[in-house]
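Excluded from the complex is one protein chain; the other protein chains are retained at their positions.
Order of writing sets the labels: A, B and C. Residues in every chain begin at 1.
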């Protein structure tokens, strides 16, 4: 064993000796940095974290977090995370996945961990490409994406991760992006505080196979107009001078100029992430470039009992009723019968 | 080969010799009846149907439809249906699945066939139970459902199939139920007409393991108040005297009395299934017993290119550019070189 | 079989009775009751239910037939029996399906009241078989209008006719009790306890009809022969009737409790493994956590996650599900975590014969993964033995920090027999390896004898580490080094091979050498042992060995094989163990195979052995 830090935890305590193996310039470095900064601030002892992943560049993550980790198999992280949390609800479980790992091969497990509301924090690194296998299109790649496997462009409609999470009625849905460590840290903390499953889409850049894929929304030039930061109680405003707002036209959101000559601020929708109407989450989740700005932050948090507490709860109830069963009670039940030495002697009279 | 009907097709032409093996009273009989009535009316020759399923009571379906059929493996029907349609787009492909087959083990394939918009008609028989394996709870069973595998009640939040389909941005979403053959037939026809994937949830009764599971909404006593029939251009009304309506309060739907003393009919939402706002579909899909009536019919139909046409289209484009390649062109490319008999002789001078 | 009149009873060593009727006729209940009243005699006993295919087919049809077979005797009973000595057929369909199995001259009780034109048609009978004189000639035919007599018996009762007729099965039961001299009280007690409270009149009706059936035998002239099976020389001890899957669950729990581990069972329903998940769910107060996963992949993933967190994860399924678990088994083998994976085999390939038994997944258990990933394999040999097999699988998983495959089959899972319970102190003790506390934790450092790695559990300060499926070195770091891959491959293989050192010596049924050795595994134990014992009694040089462990094979097997002239390997597959034995020992092991979705008959194995004996 290695000695455990007696000082308050710092980022350094979560850095492993393994040298990090992502391509220079990969967005994953910033996400790693953000999570290593988050962990020390959660008041959780280092040994009580479990970082679990599938397979992909993103899924190499656990090797670089100095705590307990499990780099499992492609797409199956949610199952392993569920088992880990069910067996030991005291652990703070973090699941790292990618757009291919989580939404292609792993879509079903993601669906079920979300609907079961297992208290796991899920980070989906969305670079809209298969990085580890050298650049095939992924289920989040826009129609027409040309890759090695789609030389004439992809033809299938991409999955919107947030709409998918809403379809699974996830209790916590958020989005952040790799070039803003501060924002990532705040979202990660909120996810940790949420009692239930937390789904976070992280816009991530793959410099090698899909460079600048998100620049249309978060580059220096575009971010002021294209990013919409969600803050409870604040109107949905964007633009350098926050003079663009989101207003409802019937059941369709529209972007309008606000203030002088434009719409009145009162017409602009005000954000509320606590138990909002699913229609409102749908509205935010579907907002997309180029028509509308891209929401960043926490779309919704819903309060619902978690799966692992319910499972443990039933065990407590059962024990309250029947007492915690011993091996003897298990085996030597009432419908047992004994055969004594005498009876054991064969060939006695027939039963009449 | 057997002779093909020369007369116009009738229901009888789609009945197989196999005697049907469902429990007496199973809702599946009525669905079979409805589909056997639908097929002859679609103007498709009998041999051009392919009925594909996974595993489950519902998935026994293909054996009873006298056309081409494939009873595949549990949860994987969507993959086989996709391959069938891609290979032969002229076939009318129908996929039969259950709440376990489609939403438990098969959730990922269902997600992907929906988002790819493969032109397949999907019938999901929702009896909220695993019938074939004798009654364990399913992903659509309400919380607290007591079954053999959940003696103290299930603890996980069920999947709402329509919300799931919306999360996958399915281009056609509808709901019908086993006790109304006429309604089923009309929905099946609309699905056939839709150029793209069609997702239909069918409320189905399992007399043996989950009897009366839907009576709360469609029994003689409840259906007038609990079923909301969707018709384009018509207001969302229910109740024996159609005096109950659905109105929006902010972004939340509410049920109100309409007319004399109640709300004015103008406040009631009017149904439109053609290219509606996703918020509207979300509104309908989330309506559920006991708070709100259960919508029946077509929630939405969206126009989007189908997967199989796009795939075939690229082949046509490629051929238009390069001509349809022959085996010779494939093998004997320009970077081939020849070694003549003379050159073949070894040991000549080194290259200088 | 010696017959000898004695107080109106003909004595029999053992009797096989099969109750057959429509799924709605309650044949399973009748079988269960008959079993319980035989158990108290006590007789040695074994039973097997024969359900219709998954879905309940229309009443009266062939696919709707359900049966239950009871084999009881005064000597050791190892199987539910081959041909029944008596058949109780409640309707034409039941007769149609099961008559072919009845022994020549066997007792044939039929409910003549059910032989209506409609029922005959559904069973596919041109005319009424009861009117065929041949039948009475071939069997001891006893036609009784049970329907009518039941109605008659209950004419006073206030029950609806439909409910009255529901009691038919108890008339048949009562009559059988008379024929075989069984006590009525256990059944009467059971009925009153079960329905007495909620439905008293139903309870009483059943009791009345039960007695009516018994007295009908006594009073009516219809049938004179009664058969008696004397008490069996069963070993003294504490007994309990148990089915295979039930025993398996208890074995897992016992194994976990032995080392104070929490048990997390995660499964996805599939015939015939579903009842494991169901029974495990009913043991919540023993601290068992169960998860019904979204599929078999998730099920094993959840179990593996639980093991990673410190519990003992277990998952169970049947063939199709095993395919889906194979990738995760590779990860479990590579990350070396404890795990028990139960495969309750059924007829394959693909969906195959979901309600029939087979042993055709052995090679899948050995080789059904990519790469070199050997795993221990344990197999159960009888319903009650599923307990010991499950306990052994758990012992190996936890002692060697490895996934283990536990093989059972539909025949064992659904079969039942009295189980002589082990006493608390009879369980083989074992220990979970502890990580070494001096120096930094090296996750793949190995125990000197067992070569097991010691698992450090999340939540333990100072042992933080990462696991995964990429090749790693002893320190647990990812390594693509050539030599290291060779080293780790050897270590993993050596660890598994070494498990054989912990086995008890092989038990040879018979002499340690001779003409023929019958080598078997799994559910064929009963049939093989019975046939071998019978041949030994007849003086043949035949012995048998039944393998508990299929991988690694026991170290003392090689030696034993050489001591016999011929080796016969009976399997319900096309020769899977036979192939392993041939490859490993270069012994010309002869396969005896059966692919009919049903167990071997003792006679089939006897015959095959005799063919090998030099005469």
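Throughout what follows, a residue touches a chain if its C-beta (ideal position, glycine included) is under 8 Å from a C-beta of that chain, and two chains touch if they have at least 3 such contacts.
Because the structure is predicted, anything quoted here is derived from the model rather than measured.
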The listed residue (A:21, A:189, A:212 or A:322) that touches the chain absent from the view is A:21
Determine which one of B:33, B:48 or B:309 touches the chain that has been left out.
B:48
Touching the absent chain in the whole complex: find that residue among C:16, C:454 or C:580.
C:580
With respect to the chain omitted from the figure, which of C:26, C:272, C:287 or C:320 is a touching residue?
C:320
Just name the one of C:129, C:348 or C:476 that touches the chain not displayed here.
C:348
Option touching the unshown chain, where C:67, C:248, C:333 or C:527 are the choices:
C:333
Can you list where chain A touches the absent chain?
19, 21-24, 55, 57, 60, 73-75, 104-105, 107, 130-134, 136-137, 139, 148-152, 208
In the full complex, which bits of chain B touch the chain not displayed? Write them out.
1-4, 16, 18, 45-50, 52, 55, 62-63, 66-73, 76, 78-88, 90-91, 108-109, 111-112, 311-312, 314-315, 317-319, 321-325, 327-328, 330-333, 335-341, 343-352
Contacts of chain C with the absent chain, listed as residue ranges
53, 318-320, 322-324, 326-327, 330-331, 333-335, 343, 345, 347-356, 358, 360-361, 363-364, 366-373, 468-471, 480, 482-483, 485-486, 489-490, 493, 573-574, 579-580, 582-584, 586, 588, 594-598
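Here, only the chains that are shown with their structure count from here on.
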How big is the gap, in whole Å, between where the Cα atoms of chain A centre and where those of chain C centre?
43
What is the distance in Å between the mean C-alpha positions of chain A and chain B?
28
Cα centre of chain B to Cα centre of chain C, whole Å, reads 40
Residue numbers in chain B touching 2 or more other chains?
104-105, 107, 139, 152
Do you know which chain C residues sit against two or more other chains?
284, 294-295
